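A single protein chain has been omitted from the complex, and every remaining protein chain is retained in its original position.
Presenting subunit A:
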Amino acid sequence: MASKVQIALVLPDLLGTYGDFGNAVVLEKRMTWRGIPAEIVPVRFGEPVPDSCDIYVVGGGEDTAQTLAVRHLRDHPGMQRAASRGAVILGVCAGIQIFGEKFTRADDVTHPGLGLVDSSSHAGGSRAIGEVVAEPVDGLFEGLLTGFENHQGRTVIGPSARPLARVKVGTGNDGSVEGLVQGRILCTYLHGPVLPRNPQIADLLIEWATGTKPQPLDLEAVTRLRQERAKAAGV
């Protein structure tokens, strides 16, 4: 690891539709506040993707932006190289779709994905929009997963991956499970600021990246927000 934990914010200009920058900020702050030096490395469209970062954060985008992003990541396979040596990757919304073997867009065109995880995605009949609450699978993290979804895609997970959580409210991948985990790659349909609302997942990613379980960090506003949103979703 370099002297600072490097968080690659991947293609914020293409995959930044839903405040995805927030996830990188949360990782950076939660480390620096605990004395772990960390920095955000934005990788913009047209720039090569470094393979030396510790954490990669990939956000959501519209169809054309998503296709363009896949093309770019294929031409500059730094993130895939990093994945093969065990770098931590968070894929949000579009992330879950483009990381898989293939994804079919709303216009019925099928695109090859990056093949980082064992999944495939297709367009669902209806757009899933609204609050989501889901229960973690296999004690992967503590507390409920909570967030907001707005996507047309549906994702089927193959045997090499496992679901992140079971849906209590909302749609997630397919109405029953939400997100996926494969090695140190974690994907979710809960878009944008999923880490601000789910600090336990932020800390899990930090633990994977640094090899040490981080100190507890209680932020009053975050605790309050989690309670309020779970209550609003009727859980």
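Just so we're on the same page, a residue touches a chain if its C-beta (ideal position, glycine included) is under 8 Å from a C-beta of that chain, and two chains touch if they have at least 3 such contacts; residues count from 1.
The rule we apply is simple: contacts and distances are computed from a predicted model.
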Could you check which of "Iron-sulfur cluster binding protein", "Lipid II isoglutaminyl synthase (glutamine-hydrolyzing) subunit MurT", "YCII-related domain-containing protein" or "ABC transporter permease" matches the UniProt name for the chain that's left out?
"Lipid II isoglutaminyl synthase (glutamine-hydrolyzing) subunit MurT"
The listed residue (A:Ala65, A:Ala123 or A:Cys187) that touches the chain absent from the view is A:Ala65
Which of A:Val41, A:Val156 or A:Leu225 sits in contact with the chain that's absent?
A:Leu225
With the missing chain put back, which residues of subunit A would touch it? List them for me.
13-14, 16-22, 25-26, 29, 44-46, 62-65, 67-68, 129-130, 148, 150, 191-193, 196-197, 219, 221-222, 224-225, 228
